[in-house]
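Removed from the display is one protein chain of the complex; every other protein chain stays in position.
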């Protein structure tokens, strides 16, 4: 019996970085959560504890702060690429770098040029990979985008088997918390512009699709992104069905014409799917 | 040795209610989390398990849904009063009702009259008490209002003892997640208008106060609410100091003029205080 | 209109302390989360930002670590008293100190004298107050003690009103996550011994009470603590009813004799109550 080391990586997760730019009295902030992960020539450290090939995770954290100072932070995809390129270029033992960033949005408070209120709503995300052969992938995304239609959603003519009790419906609330990730085809000129366009496509396709199933809505959302964003070649969506059940008020002599709902926590439907261009380039390690 | 029953209450916590109003094609939603709690003549149930005085928590849940259907839901304070009044009026064994509501905000999606995106940001809250003698109190509030000033905050000339290592600073980030509750003096004509005014006062006082301590900022926020909102007689604030520490970049030959910060999780300062009118009426059970 | 400062306090929350004692090869650990909160002569800092009376929260954190080094940590109530006494004795502006501690339990790994596995289960807690006049209170407690009886629980003969749909039952699962706090009458010789006795009393009273309502079970638990622990004068309990609903399997031609349950999240019943000795001394600020 021979035991071997399989795929592995290591890094510093959740380095919380707030970057301020002071433009006179007017300040700008970026609020990020950065996770770096490296892999490469790591047999020795696993088998014998020899750390000669290991760039400490503490150093990775320092690098996040130092490069934020040196290069500034604008779009998270660009900052992730700076970090990933730095790591793969810095040490021969590091063959591959993965950088994942979450960005939390803030709104300005009108009365002050240096005051902000956390925006809530969705979190913007990205995952950037670089390897030392110069291959790079960029996946952008968002999570916790919570959407709800109060009507325009049906669900019927599904399979009915011995364990089916669900009644068909021609009018229901459809609600979900979208996690979306989208792969860039190549060099995207502006990640900020692209993000706004993708987000708007997702929201508008959700709102504008008359839905016979959450799967149909999911596909329509992915398709809309690809139709409006030539820079994107693949979209992956995970959409929990946040069930809103009409409450049976008949015991109290009341009707309930889809006015009073119970918002359930668990269990929940979970729909996952990807939509892509037929000619999308190979994904390589983009989704890892 | 004689053992006795002390203060007690029971109820249904976290009944999740979504109320839709269908105004033709245009829909409106209210998204609430309702907790009811009753007390009164409850010796027997504790001592012997005799449930003759107990309105089941399941019934309390049903009542939330039924009264939402019957009366609709506009301002949460008004709906809480409907519920509290119902409970104290319905059973002789129920002497007191406490109703707590959280409201989650949604924004409209422009392209559709029945589509919404969860707003994130702060959660609006209220706690309403009624007793069967007709006494009533109303406390409104919010939580998770995250505010940050990138400058305009100092902290120095504090006590220095044998365990003090903190250096004084004349320029720091000040950030907090505000939990605020405010007590209404009497009948407030419009809880919606009042809420907007209080929230704006809190945000603007935070942004507009040149701060020498978070305590000073807290007091300024409470004072601003009382100065602008005659309907409020007391404000209670809990404000964690979400520390943002400048990263020491000098080992890398870099300065850091308050541009790169580490946002820390724990531990955190926690400042709690109340600001009130000298002639505020007795709070009775308002804060319980 | 005169606006004044009401009750206030400030401190450092959630200082995470792990204290190791090295007894040769055999090590011992204490894993704590310490929150300190001070109050006193704090008008100036709120009104003008004058920090002359303020012992920084950063210093409070340092003090936790320094006194853990100096005095060691055995029972959390004793360590909390050391901290509270230190703060009230150290500065004339500090009139009152509140120290809250959570303790996380670890089990030893048999094969090594310095290896541990986190125990899970309940968290031990305490809140200790000292004021500069020498008054002191000690409340011990626990949270997240999850208990379940698969039978021996009934619920019927409750009030039935127009909104009641619940059916009476003579056999149900009773489950809860206990939060308990208990007040010591005076000087308790051993907080460790006392804790074990209280915890056992709570668990055994829950398991041993044939229950007609969760209120009855709650009272029995408090009464058992007072009956077995002379050092305790009051017990406060908060017990969510973690509903387990039998699944209706009749559509599938199956019976369900309390064998298959759905464990619900929200809403949940919430029963809160206190049980005390008739001659319990005044609680002062113990529960704050």
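A, B and C are the chain letters, set down in written order, and residue numbers restart from 1 in every chain.
Criterion: a residue touches a chain if its C-beta (ideal position, glycine included) is under 8 Å from a C-beta of that chain, and two chains touch if they have at least 3 such contacts.
Fair warning: this is a prediction, and the values are worked out from it, not measured in the lab.
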item	value
Hidden-chain contact residue, picked from the options A:62, A:125 or A:188	A:62
Hidden partner chain, residues of subunit C it touches	16-22, 27, 29, 31, 62, 65-66, 68-70, 106, 109, 111-112, 114-122, 144-152, 173, 203-204, 206-208, 244, 247, 249, 251-252, 254, 256-265
Interface with the unshown chain - residue positions in subunit A	1-16, 35, 37, 42, 45-59, 61-63, 66, 90-91, 93, 155-159, 161, 163-166, 211-216, 218-219, 222-223, 226-227, 234, 236, 240-241, 266-279
Contact set of subunit B toward the excluded chain (per top definition)	162-163, 165, 251-252, 265-266
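Here is the rule we go by: only the chains that are shown with their structure count from here on.
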item	value
Same-residue or different-residue interface between subunit B and subunit C, half as cut-off	same
Chain closest to the assembly centre - both centres taken as Cα means	B
Whole-Å gap separating subunit A and subunit C, where each centre is the average of the chain's CA atoms	38
Distance from subunit C to subunit B - Cα centre to Cα centre, in angstrom	23
Per-residue multi-chain contacts in subunit A, two or more chains	251-252, 265
